[in-house]
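Just one protein chain is left out here, and the rest sit where they should.
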Amino acid sequence: MNSTVPRIVAGTVAAGLVAAALAGCSTAETGDAGSGEPIVLRYWSWAPNIAQIVDVWNQANPDVQVEVNTSVGAADIVAKLSAAKEAGSLPDITNTTYENLPNLVVNGIAADITDAFGEYEDQIAPAAWNLTTFDDKNYAVPQGTGPQFLFYRVDIFESLGLEAPTTWAEYADAARTIHEADPSTYLATFPANDAQLFAALSAQAGAEWWSQEGGSWRIGIDSPEATKVADYWQGLVDEGVVTTLKTWTPEWQAALADGTIASWLSAVWAPPLILQNAPDTAGKWGAVRIPQWNEGEAVSAALGGSGTVVTTGTEHPEEAREFAIWLNNSTEALNAYIENASIWPANLAGRELPGIKDAAPEALAPGFEDFYSLAEEIDDETVPVTWGPNVALAYSAFGDAFGTAITDKGSFGAALGAVQSAVAADMTKLGFTVE
Amino acid sequence: MQTSRSRLRPRVAPWLFLTPAIVLAAGLMFAPLVYTVILSLQGRKVPASGIGVATEVFVGLDNYVAALTNPALLGSFLRMLAYALLSVPLTMCLALVFALLLDNLSTRFARFSRISIFVPYAVPGVIAALMWGFMYLPGVSPVGELFTLWGWPVPDPLSGGSVFLAVANVSIWGGIGFNMVILYTSLRGLPQEIYDSARLDGCSEIQLALRIKLPLILPGVILTGLFTIIGALQVFSEPNMMMTLTNSITSDWVPMMLVYRDAFVTNDLYGASASAIVITAVTMIASLGLLRLLRNRAFGNES
Partner (left out) sequence: MSLDTGRPVKPAFWPTAILLVGAAYALFPVYWLVSASTKGAGELFTTSTMVPSFTGGFFQNLSDLLSFNDGAFLVWSGNSILFSVGGSVLATAVAAAAGYGLAKFEFRGKQVVFTFLLIGVLIPGVVLAIPQYLLLSKIGIAGTYWSVLLPFAISPFSIYLARIYAGAVIPTELLEAGRIDGANEWRLFRSIGLPAMVPGLITIFLLQFVAIWNNFLLPYIMLSREETFPLTVGFYSMMNQGSDQLNVYNLVIIGCLLAIIPLILLFLFLQRYWRLDLVSGSLKG
């Protein structure tokens, strides 16, 4: 034991120094176009099975290879991109939700791609085009849109003699009926952590959370329309006919699986998730438009949706733009999506592809085969939305304010006011003019 | 010449042994701290209204003013104190009680109990928070199932005032084992002859434990207590994980969560840096104060 341990220690330290020197050399990322080595583009995306779709490109383009990194989730991506920008190590291409795009533009991460993408306007769904264009400049290639749906358990409704609600008043009645029949069940949950859902519902009611007038911003988070929505849900929560579970938690997933919650206000991308979480409920779900405020109306808001951004840190802007456009608009890519993931593309021609139009999701009950035609209709009824530069802050403030309101049995309207103040203060601090 | 060389060596040598540590500490602890201070004096502003690219500007002490006048920061400090007042005494008391019980000769299954209680040390905080999260949530809790079977109402530990105990429980569960084993090893190191004479004098086992053993291992108790307190002041992963599961924990529930949220989620790196410096200063002063107070009892004859 005398000399072996010290030798091991000394040897390790020496090896460490050599390795450190080598590590410095191994961070070279992209090859040189002229040197005969392929260009390697780094792409961040959280989309499921994206690697298979990227493979299609890689096989067809041996001189421009795309390396996809799926480990950065949608929630963290803005922070990770900001940190990467500070460190000078941005990926070449990245996914982003539409809500976070303005933030990426303001922080100099999303590059202007109008030169390559501007001519695609008539191939893209208008809602998606609007969400990725600012001052007539394109900053992202839209991937899909998220027309809203109300998914509900047909079997539970039928057993109680209920029909799918078409107005919010009917929705409230359905909530009461379901809860009365079995106090351990609910029509829905009001999730304090799903600000995205509430924003969409506010937009449906006519609220504009962010809007621009000339050079200044108006923040309408606690506008009368949004407050109307808040009061409506407060009523249901106070009556006890909806529960307050946070979404994307074990409790909530369990509740969806065993019928404790009988519906889900979501969007076109939900059916595969329902299937994955609760395979036993396959074939029991109906999908209709979300309830309306006024009888006979057909207004909706988009829930989610993402686009592909070429970053300002790329050293191969042309190839990056080519890939970004290919990924969301080419037939090969869209077909690969259909095979490996689910997609409701922003590309209008893409919506006509077999595999989308005639395929009804497994989770849905018989009678709802026109799911995708309905999606197209709902898309056209979507109100345009403007996102501000600090959506992440708004969502975080929403979660805190409404979580506290639920815990302390406070007012949802007041909670909205708290979110409004936080967002306005933050934008003022950044230097924006806020009315 | 021989003597002058060997007189030089002992003075230069210690510095050479210390160089790797000093370089790493300077580069990885102090340089980042200095950088945080620099960041805290900057901010981000957009040049014109509408959508324009923001640039970094010097803002002086604005971020500090904002941090110090932020009511949420005070709230998070108070909650952290509530959490610490539960987790530290409970962890230390249980660790002490278990260690003393293990040292009792008439205890059976001591080895099994000792290893079992040590097992939670193997579980990372993130995983422990998830496991306990499942235990707490009424909709999926196995404990809830048992209660329903027995006809009792299912508790919701994460709601209301019990949320502090619920979060503290996760770190208590994880921390007892390690502290217990340290104290137990201390006890094992004590000479047994003291006990024999005390027993001959008619001392009961409990009196033995409290009057003789405890004072003798006090330095160990204070040392482990100190580290537990420092850990409690910096608590982050358990409440951060639980926040996603329940409405009663906000994103600024404890100071470290506030810093994390500002830096990572809402993208205000500069404001987060200022809050971080304020929080670090407070926890450092508190820790050093405690250290000074207890130094003699804990370290005895250390220089």
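Which chain is which? They are A and B, in the order written, and residues in each are numbered from 1.
FYI, contacts are C-beta pairs under 8 Å (C-beta built on N, C-alpha and C of every residue); 3 or more make two chains touch, one makes a residue touch a chain.
Small disclaimer: the values here were computed from a predicted structure and weren't measured.
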Subject >> Touching the absent chain when the full complex is considered, from B:68, B:85 or B:284 >> reply: B:284
Original post:
Who touches the missing chain here, B:81, B:146 or B:293?
Top reply: B:146
**OP:** Determine which one of B:88, B:208 or B:259 touches the chain that has been left out.
**Re:** B:259
Subject >> Contacts of chain A with the absent chain, listed as residue ranges >> reply: 1-3, 5-6, 9-10, 12-13, 16, 19-20, 23-24, 26-27, 44, 46-48, 51, 69-76, 80, 83-84, 86-89, 196, 248, 250, 253-254, 257-258, 269, 273, 276-280, 304
**OP:** State which residues belonging to chain B touch the missing partner chain.
**Re:** 2, 6, 9-11, 13-18, 20-22, 24-25, 27-29, 31-33, 35-36, 39, 94, 97-98, 101-102, 104-110, 112-113, 115-128, 130-132, 134-135, 140, 142, 145-146, 173, 176-177, 181-183, 185-186, 188-189, 192, 196, 199-200, 205, 217, 219-220, 223-224, 230, 233-234, 236-237, 256, 259-260, 263, 269, 272-273, 276-277, 279-280, 283-284, 287-288, 298-303
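The working rule: only the chains that are shown with their structure count from here on.
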Original post:
So what's the Cα centroid distance for chain A and chain B, whole Å?
Top reply: 36
Original post:
Which chain A residues qualify as touching chain B in the complex?
Top reply: 13, 75-76, 78-79, 82, 86, 102-103, 105-108, 134-135, 192-193, 212, 215-217, 244-246, 248-252, 254-255, 260, 389-390, 392-393, 396, 399-400, 402-404, 406-407, 426, 429-433
Subject >> Touch list for chain B against partner chain A, complex >> reply: 20, 43-54, 133-134, 137-140, 159-160, 244-252, 261, 263-269
